[in-house]
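Structure first, then comments.
A selection of the complex's chains, in situ.
Each chain gets a letter, A and B, in the order it is written, and its residues are counted from 1.
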């Protein structure tokens, strides 16, 4: 690709990631729309990822499980007020061709409880595979690897 | 807009937001230059924003009030050393047309006091309306909504 094409693709991906962040932070019900029917979504601790262990903190095989997850989160958060804020940075295309797009990003997530100051929740990387469906980019695979082996509280929110 | 146009507009907006961050962090006197004469600048707690309450943590109607604010901050910070660092991320254009540009961003702000390590100060979103004046983009409206209902210390610095 030329520098210009790379720039245009980057801009398009950034639009997607930022809209994705907005969806999970502001209206989780829009989260599943970003995935293909057969999508794999996974959250893994770096510790396990580096060792190649199959343990996942969250695993969704197919959009049906992603939809279930939305219900699970909504039932949990009814008990307390918690605002999430996802920031995606360092977005890089590592492959663009016949099989779609492979990209990586860094995520930084903050959460804020009622009457408390904002704190850093988790930091990590995502390894993503995207495909174009009806002119829209969708995640076919999204593996989120958070640094360390634990996060503050349990992971119920997606990255 | 085509993908290419969107990319070019994004690049232009990013240049503006990053220059804006540099101004408020390094030389607050340049901050008012980023606004139109009739600009509205507002900082609101998410709690109040979501409920539609009119309470604002900071409210400037017109560039005159923004200039006043600069004086206020400079008088306050003379008493202690505090370095601010603003990071703008997830910049997204939500409208570009006859009425100018509407954009959103995520802000993450850090502060550092003398002889202390850096801490997270606040996280939130901005809802912005920009117009072009003599070839330069200026904020006509900038609403900053920080997550939660309080920040560390009081808000005297703009976002």
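Convention: a contact is a pair of C-beta atoms (placed from the backbone, for glycine too) under 8 Å apart; a residue touches a chain by one contact, two chains touch by 3 or more.
Here the structure is a predicted model, which is why all the values come from computation and not from measurement.
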item: Total copies in the full complex, given that 2 are placed here; value: 3
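We take it that only the chains that are shown with their structure count from here on.
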item: Subunit B partner contacts - residues on subunit A that touch it in the complex; value: 4, 7-8, 10-12, 14-15, 17-19, 21-22, 83, 85, 87-89, 108, 110, 112-120
item: Complex contacts: residues of subunit B adjacent to subunit A; value: 3-4, 6-7, 10-11, 46, 89-92, 104, 106, 108, 120, 122-125, 146-152
